[in-house]
Structures are given as C-alpha cells and as structure tokens.
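What follows is a single structure, and I will ask about it in a moment.
What you see is the complex with one protein chain gone and the rest in place.
On to chain A.
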Amino acid sequence: MDLLRFITAGSVDDGKSTLIGRLLYDTKNILADQMEAIERASKTRNAGEIDLALLTDGLRSEREQGITIDVAYKYFQTPNRKFISIDAPGHIQYTRNMVTGASNADLAIILVDARHGVVEQTRRHSLIASMLGIPHVIVAVNKMDLVGNSEDAFLQIAKSYKELAEKLSIKDLTIIPVSALNGDNIVDRSESMTWYTGETLLSVLENVNVLKDQNQEDGRFAVQYVIRPQTDELHDYRGYAGRVQSGTFKKGDAIKVLPSERESKIAKIEFGGNEIQEASVLQSVTILLEDDIDISRGDTIVTVDNSPIVSQDIEALVCWMDDKKTLKPGNKYVLQHGTARSRCSIRDIEYQIDINSYEKLDEVEALKLNDVARIVLRTAQPIAYDPYQKNRANGAAILIDETSNVTVGACMIE
C-alpha cells in the first residue's frame, strides 16, 4: 500500500471542508468521539445540522470565523491506499498558503461551484497547480444538487474548464460532478446523476499512478550530513547521508560531485548501517565513495553522464510570501536549494503574472505578498539545478530573509 498526498483548493463557499469531511465520513475514517465533538460544536453554531467542515478547521480563530486560514493536514485510509489530505485556504489573500500546500501534493482537487462555473479563483487555483507541477488535477463540480443535477450544466462547465486548461500544463485532468453535502460521486456513485458514467472522486484518488510521476532518469543526491564515526573499527569511514531526489544510484556507478566537478565511483550504499544494492527516488540512504574527496553538506552527487545545470545566474518563477516587505531588484536574500544555501541578489523582475487573468505585466518595480513573477537572480556560489518542470525535487528553492530568517519566497527554477 502506498501514500498519496493531495491538496483541495476552493473558496470559503465552495464546500471544500465539507468535501473532505464527506470523504472521511464515507470511508469510515471519522471516529466516534470526533463525531460527537463535531455534533457538539455544530449545535452551538447553527441550526443543529452536522457541519462536516468543523473537522478540518483546527485553530480557534478558524472556527470562530468559519474559514480555513492555514494549511491543515488530515490522514485517512481505504483498503487500497493511505491518504494525506492537505487543506489550504482558497481566498486570494492566502495564495501563499495554497502554494505551500501544493508544493508537496501529487494531486489537486479543484472545487467549482456548479451554480457559478469557472470563475476567477478557479483560474487562480489551476494556475498554481500547474505552476507547482502537480501532475494530476481533479475538477470537482460541486453542489450539483443545486442545479437540478443537470448534465447540460455539467458539460458546459467541463467545456469551459478544458479551454482554460489548454493554456496551462496539466498532465492528467479528470472532471467529476459531485455533491459533497449529499455524498454524490464522492465515495458512492450518485443515484441522482445516472448520466455520469465516469469514476467517483475516491476511485480516482485510489487509482492514479504516482510512481510514474517521479523523475527516474536524472540521478541527483543532495548531501545532508557527513557520517564520520571516528571509532577504532570505523576509523576511515566517511558516509554521505542524503535522500535520492531523482533517478537511481547503484554500487559501482560513476558519479560526479557538484559544484566541485570531482569524479569518483560509488563504493557502497547503506541503509540503517546495512549494505543495499541500489537506492531509488526518495530513499534516505548513505553513499560511500571509492575516492577520498572533499564533500560536505550542500554538495550534490550526480550520475556522471547526466549533469544538471551548474550556474550562478538563475531565472525562476517566484511566489512572494512576505507580508511586510516587498521584493525589489537589488535586494539580497539567502537562497536555499536542496541542502545548499547561498546568498543571492535579485537582478531583475522580468514580468509579473496576473494569477487570475494569466496576463503578463511588464515594468513591475516590486512584488507584494502573493504576487507571482518571473525573476532573474545571481547567487554567490554556483547552484546545481534542473528546470522545475522537468525535476520538481531539484528545481525548487526558497528565499530566506537574511535578517528576520523568515521564508519569503517560493522559487520554481526555469
């Protein structure tokens, strides 16, 4: 059994939390005491109808306002898969939270209200999903009961969504008519929409192949830590601890260390102190090399015949996340890419992207909270990266404010 991480995007009124509540409820993942707590809380807030949305809103201010402010994680499972549901707020003022949630998602559920169809925020959420390279997108056309479960209404929305999707890079798209409130096409097939013959939401969640989404070709291993026991028996032991970001590494593979460009061969791969023959994507292992070369945290080990780009000049899409200060050309930050950190300076804002209309805005002087733009930056040390759309793990970076130490930008290197 494997693990799927998905994000749900939608606004306050689209019924996003209700949808998650419904998924948990219909897959029997809500426990008796949690249900009682929701029933108690529902009674004090509204007419007494059970509000499944209360399951996901964890902070006091969220419950008070009835909205999701921060990213929340929920865990559930079916006999076929384990799920981590990432619930992010949908309003434009929380774009950074959605970007945060989307960065780790394998799949996105984008909610559309059947009464309103594709609206501004649908466009925004779809752009974020596409920009963050989420391979699978489900558009859940919700509240079908409020449009008489009409097939025509659904087909209209599906058509206009597909037009929108053509402007983006969404690899795998499924559109499903649902009612989260009544549970139609969430876990069980709808009896009110017999015209729909496609999969239910849960069926898609259970069956998408996420293994194929991983980059299996480019061998990349960012060194996190050097293990040197320095005991009598292990006097000369030097193991490079890290996680395979993409590709595969095997004993005997010729490798190169970046940015130093030194070459060697893999003498041994270990996991938990035991030798293993190969390490594949996302495995945390320890690599030992045949030659004694200088390697430390921040270096990247790559397969010798397949190099990433090594450069100090980087172009990236950035989502700006600081609510106090703006990003301007000339500003300096710390760029964290893999395990490497380097000071960097912003050279240029090439253009900003209006995340609702997708228009490019030129001559932008500064980026405010939640703005998305293409920027040019120069790092103090060379960075070994791949373009984000080709390799999510080795194309992502964050910007850190040097004085407050807060994470202020999400970068997708182009």
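Note that in this section a residue touches a chain if its C-beta (ideal position, glycine included) is under 8 Å from a C-beta of that chain, and two chains touch if they have at least 3 such contacts; residues count from 1.
One rule holds in what follows: contacts and distances are computed from a predicted model.
A chain of this complex does not appear here, and its UniProt-recorded name among "Phenylacetate-CoA oxygenase subunit PaaJ", "Sulfate adenylyltransferase subunit 2", "Response regulator receiver domain-containing protein" or "Glycine betaine/proline transport system ATP-binding protein" is "Sulfate adenylyltransferase subunit 2".
Residue-wise, the contact with the chain that is not shown comes from A:321, picked out of A:321, A:377 or A:413.
Of the candidate positions A:103, A:215 or A:264, contact with the hidden chain is made by A:103.
Touching the missing chain, out of A:110, A:205 or A:410, is residue A:410. Those residues of chain A that touch the chain absent from the view are 1-3, 31-34, 37, 41, 57-61, 63, 69-75, 77, 82, 84, 96-97, 99-100, 103-104, 210-211, 216, 224-225, 227-229, 234, 237, 239, 241-243, 250, 270-273, 277-278, 280, 282-284, 286, 297, 321, 334, 336-339, 392-393, 396-398, 400, 405-407, 410.
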